[in-house]
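All protein chains but one are shown at their positions in the complex.
The block that comes next holds subunit A.
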Amino acid sequence: MNHPHPEPAPGTGRAHHLDYRVAHLTDHLAAGPLGELGVRIEIRGEAVLLTGTVPSAHCRDEVVRLAREELPDHPVHFDLVVADASAPDHAEDLP
């Protein structure tokens, strides 16, 4: 029987749900010029949090720019660290 006003099927119109957009951002960071797989992206309520260590300040700035560009309607928080390239000041003894 045809319903005059059928309910949309579950999921319809949800392709832009934040879950999937975060997944796509993850893919874009990996596939794009940065080749970045080391950033963790988590949904925190309405906000999105990016954490991790990246190889350079340029890389960090690009991650921030891309995330803001792809998620303009959500607060995006960043706690990204640039890898420390200094020499170690001690060694580990492995007797």
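FYI, a contact is a pair of C-beta atoms (placed from the backbone, for glycine too) under 8 Å apart; a residue touches a chain by one contact, two chains touch by 3 or more; residues count from 1.
Note that in this section contacts and distances are computed from a predicted model.
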Look at the options "Metallophosphoesterase", "ABC-2 type transport system permease protein", "LemA family protein" or "Na+/H+ antiporter subunit C" and return the one that UniProt uses as the protein name of the missing chain.
-> "Metallophosphoesterase"
For the chain that's not shown, point to the residue among A:8, A:45, A:72 or A:95 touching it.
-> A:95
Residues of subunit A touching the missing chain are 34-38, 40, 52-53, 55-56, 58, 81, 83-88, 90-95
